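== chain A ==
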Amino acid sequence: MFSDRCLSVLTCLCLCGMPLAVSLAADDLLPPDRPIHEVVDHYIDARLSEKGVTPAPAVSDAEFLRRVTLDLAGRIPTVHELRDYTAATDPAKKTALIDRLLASPDFAFHQRNRLDELLMGDQRKDGPWRDYLLRSVQNDKPWDQMFREMMVASEDDSELAPALTFLKVRLRDVNTLTNDVSRLFFGVSINCAQCHDHPLVDDWKQDHYFGFASFFNRTYQTKSNRLAEKFDGMLKFRDTEGVEKPAKFMFLTGVSVEEPPLELTDEQKKQNDEIVKTSMKEDKAPLPAPEFRPRERFVELALSESNRSYFTQSIVNRMWASLLGRGLVDPPDQNHSGNTPSHPELLQWLERDFVANGYNLKRLLGGIAASNAYTRSSAWEGERPNPELFAVGSVRVLSPRQYSLSLLIATAGPESLPASIAEERWSELRKNWDGAAEGFADRLERPTEHFQVSVDEALMFSNDTRVDRDYLRDSGDKLVGAAQSLEDPSAQLELLFESALSRRPTDDERSIFLGYLQERSDRAVDGLKQVLWALITSPEMRFNY
Partner candidate 1 sequence: MTHSHPALSRRRFLGAAAATTAAANMAVVDLLSSPVFAEQLKQQQKRVILLWLAGGSSQLETWDPKPGRPTGGPFGKISTNAPGVEISELLPKLAQRMHHTAVIRSLNTQIGDHGGGATLMETGRREEAGIQFPDLGAIVARELGRKDSQVPDYVSMYTSTEGRRKGTSGFLGGRYAPMFLSESMIPPNLARPEEIGELDHRQRMELRQLLTERFQRDRQNLVVSSQTSAYQRVRGLMSSESLFDIEREPQEQRDFYGPSQFQQQCLIARRLIEAGVPFVKVARAWWDSHGQNFETHRELCADLDQAMSALLDDLERRGLLEHTLIITLGEFGRTPGINPSLGRDHFASAWSCSLSGCGIKGGSVYGKTDEDGHRVVEGETKSGDLFATIFSALGIDWQKEYHFGARPIPITDFGCKPIPEVLA
Partner candidate 2 sequence: MPADPTQLKKDREFGLPGIAFCAARVPATERFYFGSSDAKVYAIDLADEKPQAVPLAEDGHTSYVTGAALSGNTLLTGGYDKQLLWWNVESNEIVRREPAHELWIRKIIASPDGRAFVSIADDMRAKVWSAGDGQLVRTLEDHQPLTPHHYPSMLYAVAWSPDGRYLATGDKVGHVAVWDASSFEKVGEVEAPLMYTWDPKQRRHSIGGIRSLAFSHDSKLLAVGGIGTIGNIDHLDGPHRIEVFDWQAKERKLEISNNELKGLVECLAFAPDGTWLAAAGGDHGGFVAFYKVENGESIKAEKAPMHVYEFTFSDDGETLYTIGHGKLATWKLSPA
């Protein structure tokens, strides 16, 4: 019998399943030497034509620029970038743009933020951790290496030790730690197997949950906040029959590791306990150095060829989702047999490509961004096709950092921005901006699943004087000031629209907004401010569409 608590199994469809729902022979996939974007379109288009769905047309140059700059640089384009890009006639300008963005300092900052938000969510901010991520991204560090560092970096390596922050902030509760590692790195929400075996899939048991948790069960933090592992300690759990069972060190795939038996004298055991105890009490105590280190074994297992698919699929899928608004496996932390990928071959091809090219996230993102699937318009009249077809572009709310930084750029006077990000000072500027954007970003809610824009946000934009002060100022370095110096209201309006929305006003908009500005001509600055306010609070600004 289930206990009351475990009745939740009946509705707990969230689970976890057999390893890798679909596994095709390599021969069935497109050849590995094809460019990523071609493969993406091959599989996406095949499915579309199979379903008889004509996808949305590609977006305009300006819309593409805005979309891809938000996705790869974490901000909207400047007016200069907009004008340069829309004026360029080079047929390969799209690829050149993607390459430029990936090579820009912007990419590292944004990718760092993307990974930080993915891995830390609402956890406290941590300078060394974020610096670690930034350094790693700047050096194109492979994802498997970053994972390894987050799991087992040496505390003595000052460069890498901040990677352990991922574990440290979760140490209070081994269940959270277990589920977060599983969910964030492997795309599996394993928590439902905590209280019960899966009712439908025979081979997913509590053993898996407690097996996974076992790898982290000996991990603790010393008095000096260093991560360490104890010499012993095994989890036990009560199965649904109420029988107590010892856990094994078991990975998601069911593979387990045996701990080599240690014949310790009572004296040695006591000594070991003493070492652990001292490390919890004294700042300078040495860390225990057990022979058997569960986390190291965990990393070995998770990255081994026969087991690594959860790991690789998960990150490939998450990067896909971050550009397309939806995972090939969706939600991205629900990789199980009851929730198969929409395009299994594509996922597998990308996975293979990712591994063959050194777990390189930048390459993957660039490849996806170059696909036609990525360029589709998000507008669709009538009933929208099934989102798993990727027939229509997605509408994605900006992260607080994206929004905050984009507000800075949207409301900056064009003269205060470098004409080109190729300029040397761009790097320094981008770094300063990243810091400057933090304060306002903190005041916005971080989007999670089922995110809705709260009334707090709308009230803040409507009534917090800081918004007016920071974004609507009429000083020369700000957009309102720059627009004010233009004589022609139509030119003013165009500048505001281009700067904030990366487009010119439509005829309809032009007539209404000009009418408004004309009415305000006695207080022209106020008029410009209100127009800019309407632009920066509009959904076109708030969403990547």
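With respect to how the candidates were assembled, all candidates are chains of the complex that A comes from, given by their letters.
Assume a contact is a pair of C-beta atoms (placed from the backbone, for glycine too) under 8 Å apart; a residue touches a chain by one contact, two chains touch by 3 or more; residues count from 1.
Computed from a prediction, not measured in an experiment: that's the story for all the values here.
*Asks:* Any idea which of 1 or 2 touches chain A in this complex?
*Replies:* Considering all copies, chain A is touched by candidate 1.
*Asks:* Please name which positions on chain A make contact with candidate 1 in the complex.
*Replies:* So the residues of chain A touching candidate 1 come out as 4-5, 7-8, 11-14, 175-176, 178-180, 183, 189, 191, 331, 333-334, 378-381, 384, 395, 397, 445, 447-465, 468, 506, 509, 511-513, 515-516, 518-519, 526, 529-531, 533-535, 537-540, 542-543, 545.
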